[in-house]
Each structure stands twice: as structure tokens, then as C-alpha cells.
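Notes follow once the structure below has been shown.
In this view, the complex is presented without one of its protein chains, the others remaining in place.
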Amino acid sequence: MVQNTVTAEKRLKKLVEAGQEANRFNWAKEWKAQGKKVIGLVDTYIPEEIIYAAGALPWHIFGTWRQNVPLASVYRPPNTCRYCAHVLESFMSGQLDFLDGAVGSDWDDDRRVLWFQWTHLKMMSFRYQLHVPLKDSDLARIQFTANVTRLKKGLEKFCGVEITDQSLADAIGVYNKMRSLLTRVYEMRKRDVPPLTGAETLGLTTAAMVMPKDEYIKELEALLPYLETRKPVITSPHPRLLVSADRLDNPAYIALIEDAGALVAMDDMDTGSRYFWNEVPVNGDPIEALSRRYLSKLACPRMTFWDRQVSQVKEWVKEWKIDGIVNFTMSYSYPRFFGMPYFRDQMETAGIPFLTIQREYYLGSVGQLRTRVEAFAETLAEDF
Amino acid sequence: MVVAGIDIGSMSAKALVMSGDDIVGWAVTLTTPDVAGTARQILDKVLESHGLRFEDVDYIVSTGYGRIRVPFAHRHLTEISCHARGTASVFPNVRTLLDMGGQDCKVINCDGTGKVQKFLLNDKCAAGTGRYLERVGATLGVPLEQIGPRSLDGSDATTHIDSFCAVFAQRDVMILRQQGKATNDILAAAHEALVTRISALVNRLSITPEFSVSGGIAKNPGVVKRLEKSLNIEIRVWKEPQVIGALGAALFARDGAKKKAAQA
Amino acid sequence: MPSSVCYLPERGYRLSPMIVAGVDVGVKNVKVVLFDDSQLKSQLILPVGMEPVTGMVEKALADLSRQANLAPGDIQRVLATGYGAFLLPYPRISDSICLARGAYFVRSSCGTAMDIGAQRSMAASCTGGVCTKFSANGKCAVGSGMFLEAVANVLRLKLEDMANLPSQGDNKIQVSSMCVVFAESEIISLVHEGAPVADIVRGAVNALAAQIYPLLVQVGMARDVLLCGGVARSRVLVAALQELIGFEAVVAEQPEFVPAYGAALIATERREWS
Partner (left out) sequence: MNFLEAEVAKYERRVKRIKENPDPTKLKANLLLYEMWLSHRKKMLKQFNEGVPFAYLSGGSVYNTLFRAMGFHTIHLPTTADRVGSGAAKYFDIARQRGYPDNTCDRIQVYLGLTMSGELPRPSFVFYYGGECLPLTYGGRWVAEEFKVPSYFLDYPEEDSGYEGFQHVLKQYRELISYCESEVPGVKFDEAKLGEYQRKTDMNHHLHQEIYELKKRVPCPISGKDALRMPSMELCDEPQFGEYYKLFRDEMREKAEKGIGALPEEKARVMWVVSAPFYADPFSFLESRGVAVPIYDAGVGGGERREYVPPDDEKKYGRRLSPLEYLASQTAEGAEGRTPGSKSERILKNCRELHLDGVIYFMLSGCMPEIGCGRIVAENLERELGIPTLLIDGYCLDSAKYNQTDFESKLDAFVSVLLARKGVPA
């Protein structure tokens, strides 16, 4: 329990800024110093509980937030996924040399290629690519469970440990705990004036992606009572927006929206709600339970069940009293580009204002972004 | 009640002053690095020529890309809202509006009061903006105000520009010139390429009549005539299309002034 | 009909004494050089304008001959290269081949030549004057000299002056637009925000260097790199590039002329061509 406001704010700030480029490596390096392994992740479809159970640190890779990617450009022309380019740049510049391995997936064609680039450049001693079916059906689930089982075996071999059902159940318990804590934070966002800004919330969720889970849980649990009563600096509580994006990990994007006169009250992002939504059932076979959660629950445009993403978002719009949606497509990341017309049409039919903006991975073209968001906020304003 | 709208674009700054429901006057100048100074100068210029002083102005709204750098404005709004508002005041039946600035191209759907329903902007690159024609004109040595009319005298039947890029177009123009193509034909090809690009953008939003074009390029008949043909719609252009944004800002300023007066 | 010709590397091939000219038709300038017995005699750079390039080049050749105390008829061969080479009535040859040959002429020890031109950048391996690899961009004007020129225009600087700015630039400013026109307005707004000019230049130059660097890597960058093209005159750019490649690159003395030298020399060396 944190009593003192100043101390609490300090602790909160530390947690919120954990994903910043200057800080995100700290925990991983501390972990390494204890002689333990760090495994990088580039999407949210890897059941990372298994990595946790293997005694390694599952660490989500965010790319460099700087604009220029001269090293990665050798392998990646400018018209390829910018997240992957910035990740490859971090690899090639040596920033990620501490990683023992990485588990990728075929989230999209570009992530598949990223895995091949690691292989070609002989990066890390453990590189795994998990196939995640693009659909959800009984057959797809059986296949995914088999794939996850193979991943578990691969990790056992690499880490030199046996991953027992008990250790998996423990890991699931820890992750579910994190999920329930973050769910409580998101519940607070339903308030007219939430205790956290949208940018702060993104800082909080991305922190969960780079910090050791036990430590993260300890911190967040200690801060929750403080958050209940916190008075944040919110410039404009209206209009309330939901941001939909994939790997948007830089809170500065959300801050930009909030500076332009809106409140980001909810999100539909890999780095936000989609990271922790849906707990893993604790009864039954843990691998099967994990496979079910990761394949069937994440409603992301990457999957061919676009309708689930739409109905999920519609639900959120209602519960979080959302006035409009900002949809960020990232340059050359195709799943969202292709799903966009459907998403837009469905939102328009439902009478939910919708703005789509193409962005780079790093924060660039701020003036243009700002104009779009401000204009959107102006169209949503009641009294104008 | 005297109010003003100031529109700071990337290339030019516009100020428009209203007294009650009447437009007092306006002025246009080039934007300098000192935005606040430019804004004040252009406003003072309009005020002075009509015997007014800065102190007489009750409310100021700034808009355009430099809107947040006008320290003396009471409020700032985006050019999207201001263009829609300005257009609605002169053409109340307009439902679709195309604003073509130097580097921006915006398509806006609005209602009769000028409230924006939907909008769309060009992304990532300046292909299909005014700068494109500016560069082509400069390469050919044709003054800006002549490129439109002269393009209408040319034909793009045998002349084609591949590059949409405002910078590469210069290269293509140079080659065409060297191959002996007539200046007017090259201008026609450049206008055709631009209109193709703009039509594609406009078509992504629903085109509900009436349709209006604002911004500096609206003065270019080569673009407007071709757009009418390409979109198959009649285009309405106000007499001073480049100050529509400032007019919209001034109208918002009038609202602000009224509200302020009511509160006082 | 003019045809494309290729430089043929032949060890120990003796150059025949011959008076030749090389012409490089770029988007902004035409470079014309005159060689006598493989010695550079005279050179000329002319802006491309409204008048036909053919006439311009003919006149330039006459001027150059006069400067070298030769009659125009003494020129035995003319070889053209560059984007607009096809406009001329001379045989033409690829720019990468000329770049490599010209770089070898300017600096025989260099292994990689980098030409940063107005509309595209190109790297070529050039050991022994033979191009065995090249890599070029050119989809968009970002990554070319146009970008830097646009920056200079907006800041009301000359390319050369950009070199003389105090290099306090601390890499904090990013010029992020992926379009030259947008970059211009981005820079305007940076100026409006009061960012120091040197920092803006540094930001822009870093963006350009980041576009150029991969080209060098793609041709298997040698330790000895020669920088060519007018933009190589920008010392800030060279500094930013050197920071990426990790060693000093040499800027050609007359960087604009390197491909034209190559064209002239290849005209001399091609045995069966007349």
C-alpha cells in the first residue's frame, strides 16, 4: 500500500516509463546478470506462459523509436513493414545482443521474413517460428495445440529444463493475475475522468510486456489503491476516443491525440487491451487452454474472423462511452490495411465516427497527425 | 462587433476581418519564419486600410497549419472545420468540398451549417497537390497564373507524365521539353496527371452535390475544368477561393464574440 | 542508330592515343569532358534549360576543342551517359559503368564509388575501373540531392554554405517526412519553432545519409570509398555518411564530372568501336 502521493507518483512514473527506449532494456539486463535467459517476442500470439515456465524472461521487442534505419535498409526496402524494419535496426546495431533467443510467428508475411532475416544474419542461438492459423475452428485449434506443443519441446531443449504441467499452471496463474490487475485499471477508464491518461495507460501496458511479471505485478498491485483516487492532468475529457492499432508501443502517439483536445479512454491494440484481455482457463490441459486463449480470443485484424474484432470494439464503445474511433494503420503492415474498409463500413453502419490515419512506426509527421486528430475532435464536439 | 480570422498556410498567410455580418476586407501575404509577426502584420494591414485598430477586434480565430503559433488568437481551429464553415456561408447547398493547398489536398463532406461530417487528406507525399504544378510551371518558366489557362490550350494526346512525384515531375518535364513537346501540351499532361490523382482521392469519399473547390488552386481553370469533366459534376468556386479558410475562421470568431458578450 | 556499348576489361590492354569526349546528361546539368590520349584536356558543366541538349553539347564540344587548341573535327569519338543520354545522337552507355571507370581514373585505389546526384543516388564497385555490382535508388526523390537542395532552399542557404555551419547539431532533430515537399514544410515549421539551423541541417542530412548508406553496403563497400556527384560537395553530408560507414571517405575533386570522365575513357578503350 502506497500512502504518500509523491512516492506513489514517482513509482507510477517509473512503471509508466518502463517501455521507453532508455529504460526497456534494464530489467532484461538485470535478469541476464542472474544467469537467466531472455527470449524476445514480436507479437502477442505466442503463449508466453511457456517461456515463463521454462525460467526465461519473455521480453517483447519494440524497435528503435528513432527515424533512420540505415542498417536495416540493406535488407528491408522502404516499402516493407516499418515495425519490422525498426526491430531489425535494433538487432543490427547491437542493441539486442543480450537476447538469447526469439520466438516469432507468421503474424504476417513480414514477420515471417523478419525471422528469415535473423536466420540469414545468424542472430541469436535460438530462433523459433510458430505457425498461428488465421482462422478459428476445431481443426485449426487442434493444429495450433500441436504447434504449441512443438514450441514447448523446443524451449525445453534450449533452456535445458522440463516444463511440467504444474509449472505451466503456475505461470498461467501469474499471467492471469497480471490480466486481472490490468482489467481493474481499464475498468477505471470508464469513469468520466479516468485516473490515468491514455498515454499513461499505454505506458503501463507496455511495461507489462518488458518487465519480469512478478515484479510488475508487485508494483501494479501496490499502486492500484492510489490509482483509485488519483487526480490526473487531463486537458480535455471530451471527446472520448478509442484507438485501434496493432503494435503501437510509443505513448507519444497517444499523448499527441490527447494534446489535440481529446481523451483516449479505451484501446484495441496488441500493446494495450489485446495483450491482457481474456484470461486463460485454469482447469484442464494447460497447453490446450493456452492454445484456446491465444488462437480464439484475440480479436485482431490479422485473423480472418474480422467480425469478432468489430463486435468486440462495438462492445467497448458502448461500455467505455466512446465518441469516436481513431484507426492507426502502420506503413506497409498489411493485415490492418485489408481489414480497414470492412472495419470502417461496420463502424459507419453502427453510427460510430471513424478516422483512419496512416502512421510510421516512429513518431513522425507530427503536424499532419495533429491536424487530422484535431479536425476529428472538432467534428465530434457538441458545442462548437 | 469586429472579429478576425487568420489562416496561416505553409506558403501564404491570409487574414479576413468582419464587422457584424459583413466582410470588411482581407489580405494575403507570404508566410515567414516569424509566424506570430506575419499574422499580426497581415491583420494590421487589413485593419488599417479600413480605419480599424487591433484593439477594436473582439475575437480572433486562427487556423491553418501555423494556427497554434498565433499567440494573440482567442481560439484555434483546423483548416478543415474553417474551410467547411467558410464554404457553407457562401454556398449553403454545398455538401462536398475540395480544398487544394500547396501541399495538402482535403476532401470534406459537410452539412448546410458547415459542420464537418467526414473528411479525407492526402497522405505521406505531395503528389497531387499544388506544389506539383508549381514545380512544373517553374521548370517550364511559365508564371503560376498562366499555367492553368495555357494547359487548356494544350493536349495530352501524345504527351504523358509518368511521375506523380512533385520532384520527379520536373525531370519528366525536362525530358519532354527536350523531346520537342510544346509547353502547352506538357502543361496539359501535368494537369491531367494531377486531376487523375485528385479524382482518385475525391472518389474515396461520397460526392454529394453541390460540389465546391477552395484554396489557391481553385483559381486555376485548367484544374477546375478537368475536374468537372473527370468527376462529372458542376464545380462552384467562390470569387476569392484562397481566403475561404480565413472567412470560416472569422465566422467562428463571430460565434466566439457573441458568446463572450452573452457571458459578460 | 545509337546502340548501347559495354566497357570490356582486358588486362594489359594498351590505350590507343585518341581524342574523345564524354557527355553526362543529368536532370539539372550536362557535363562534357574532353580527353586526349587518356589525358583530361578540358571540361564544362552547363545547366539544362529550355534549349535542346544536342545543340548545347555540340557547342560545348566546340568550346572545349578550342580551349584545348583542337578543331571540333579532331574529336574521334563521343560517348554519352546519364538519364538524358538518349536525347543525344551519340552511342550511350550505362551510368554505373561510367561511374566505376571514372572513379578509377580519379582515384585508382578506390574500391567503391558513390554518386549522389540530383535525382538518384548510386553506389558501384569499381576495383580496376570495372563495375561488377551497383545499387541505386530512385523511386522517390528522398535519398537524392534534390532533398538536400530543397532543405537548402527552405533555409535560404547554398549547398556549400551548409557545410560551413557550426556542427553543434546534436542529432536530436529528426526530419521525418518521406516526401521532399513535405520535408520542406516540416523544416519551415522547425524554423518557426525556433530550432537552430545547424540542428535542422543535421537532421535532414542524417535522413539522407541513412538512405545512401544501404546502397554502399549492398555493393560490398570497400575500405576506400570515393564520393561523387554535386551533392558530395556538402561537407555535412559527408560527415554524416562517414559516421555511418566508420571511416573517412574521399570526395572527388570535381565530383560532378566523374561519370563523364568514365564515358570518355571507355570511348578510348573500346577497341572495336568506331
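First chain written, first letter: the chains are A, B and C, and each begins at residue 1.
In this text, a residue touches a chain if its C-beta (ideal position, glycine included) is under 8 Å from a C-beta of that chain, and two chains touch if they have at least 3 such contacts.
Values in this document were obtained by computation on a predicted structure and should not be read as measured data.
Taking the full assembly into account, the omitted chain touches A, B, C. Of the candidate positions A:P77, A:G173 or A:P225, contact with the unshown chain belongs to A:P77. Checked against the full complex, the one of A:Y332, A:Y362 or A:F376 touching the unshown chain is A:Y332. For the chain missing from the display, the contacting residue among A:R11, A:H131, A:H238 or A:R308 is A:H131, taking the whole complex into account.
Looking at C:M56, C:C131 or C:I200, the residue that reaches the missing chain in the full complex is C:C131. If you put the missing chain back, the residues of chain A touching it would be 74-77, 79-81, 108-110, 112-114, 116-117, 119-120, 130-131, 133-135, 137, 139-140, 142-143, 146-147, 150, 304, 306, 332, 334-335, 337-342, 344.
Within the entire complex, the positions of chain C that touch the omitted partner chain are 4-10, 83, 86, 93-97, 130-136, 138-139, 218, 220, 272. Touching the omitted chain from chain B are residues 162-164, 175, 200, 203-204.
The rule is simple: only the chains that are shown with their structure count from here on.
Taken as a graph of touching chains, this assembly is fully connected, with contact between every pair of chains.
Greatest centre-to-centre distance from chain A is found for C, with centres as Cα means. Among the inter-chain contacts, the highest number of C-beta pairs connects B-C. Between chain B and chain C the centroid-to-centroid distance comes to 39 Å (mean Cα coordinates, whole Å). Here the CA centre of chain A is 45 Å from the CA centre of chain C. Chain A has residues 365, 367-368 in contact with two or more other chains. Within chain B, the positions touching two or more other chains are listed as 65, 124. Residues of chain A that touch chain B in their complex: 331, 358, 365, 367-368, 371-372, 374-375, 378-379, 384. Residues of chain B touching chain A in their complex: 65, 77-81, 115-119, 121, 123-124. By the touch rule above, chain B contacts chain C in their complex via residues 10, 31, 33-35, 65-66, 69, 102-103, 124-126, 129, 131, 140-141, 165-168, 170-171, 174-175, 177-180.
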